[in-house]
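On to subunit A.
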Amino acid sequence: MSSKVLMAAKGLEIRFGGVVAADDVNIEIHEGHNLAIIGPNGAGKTTFLNICTGYLKPHRGSVTFDGRDVTGLAPRRLVRMGVARAFQIPQLFTEHTVIENLLIAAAAQARRWSPLTPIATIPERGEMLHLLDMVRCAHIADRPVSELPEGQRKLIDIALALALKPKLLFMDEPTSGVASSEKFEVLDIIAKALAEAKVTAVFVEHDIGIVERFADEVAVWNRGEVLFRGVPGEILSHPDVIRDVIGETV
Partner candidate 1 sequence: MRSLGMAAAAIAFAATGAFAADKPDELKIGITTFLSGPASVFGEPAKAAADMIIEQINADGGIDGVPIAASYVDEGAGGEALVSEYRRLVEDVDVDLMLASISSGNCNQLAPLAEDLKVLNLMWDCGTQRIFEENDYRYVFRTQANATPEMLATVLYLLKTKPDFSTIAVVNQDYAWGRDSWDIFQTALKAMKPDAKVVAEFFPKFGAPDFSTEISRLQALRPDVILSTSWGGDLDTFVRQAAQRGLTNTSTLVLPLAESSLQRLGSALPPGHIVGGRGDHYFLHPERVGDPAFDDFMKAFHDKTGAYPIYPVFHMSQALAAVKAVYAKAIEANGGEWPDREQVVDAMDGLSFQGLGNEVTIRDDHQGLEDQLLGTTAKSDEYGFAILKDIMLFDAEDITTPVGEESIEWLKTLGPDFVASVEPKTYAD
Partner candidate 2 sequence: MRSILPALIVLLVAVTPVLAPTSQVLLTLAFAKGLAVLGIIVLLQAGQVSFGHALYFAVSAYVAASVARSFGGELVTTLLAGVAAAAVVGLVVGVFVVRYRYIFFAMLNLAVSMIFFALLEKFYYVTGGSDGLQVPRPTVVGLTLERGEFETILFYGALVLSLLAAWGTHRYLASPLGNMLRAIKTNEVRLEYLGVSARSTLLSGYVLSAALCGLGGALMAVAQGIVTPEYAYWVRSGEFVFIAILGGSGSVAGAFVGALIYEGVRTYAAAFASDIWQMVLGIVLLVIIIFGPSGVTGLYQRLMDRLVGPARPRGAGDSERAPGAAE
């Protein structure tokens, strides 16, 4: 691992009531290496994403991004530094159309606040249509997102994160809700878009096939701890991982 460390978590600890959701989590995220996080339900994977993106503040420990301490910064501050997120349950503006969702993201990214210019006319419009094209959603640009099936909402959710031109993207189960026959296709689309935008991705995933194919590294979570990490080939064949994680989730 010679590439630059993009984000580093040191000694993260958080508990909810009596449940330990993060217990001395230490992990580094390297630029250009897509990291997959696997582990059983309740292992603290989403909590880790919540801490890294500022939704939760750890009780102990620190998060650094690009060498700066960002522990406890609000999501919007991290976003402005280049950390974006896609969600397990797509977080969209359900009373807006697909293109409007993206235009809001683009306007936020480009800091366009002029109160009298219609959002439809901002210069980033072309870029956003291109982004939609990339995630194969150009044909539904003018549909209200509330009418879309879950799979497409998932893609729009990721496109919203990409519209922010992040350096680092966290994705929480990008293929959940997508029919298993389409999973690879969907992730192919996403991977291509990520590569084109030169974004490092961290994603939580249950599907081992997808992890094998798309991750450069894998980290295994359990009970708030990182048990193993390494290249997919090694980790996924480790007997403890097969017993404790893969056995449960497949």
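Quick note on selection: all candidates are chains of the complex that A comes from, given by their letters.
Assume a residue touches a chain if its C-beta (ideal position, glycine included) is under 8 Å from a C-beta of that chain, and two chains touch if they have at least 3 such contacts; residues count from 1.
Because the structure is predicted, anything quoted here is derived from the model rather than measured.
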Chain touching subunit A (counting every copy) in this complex, out of 1 or 2: 2
Complex contact set, residues of subunit A against candidate 2: 53, 55, 74-76, 79-80, 84-85, 87, 91-97, 99-100, 103-105, 107-109, 112-120, 122, 125, 141-144, 160-161, 164
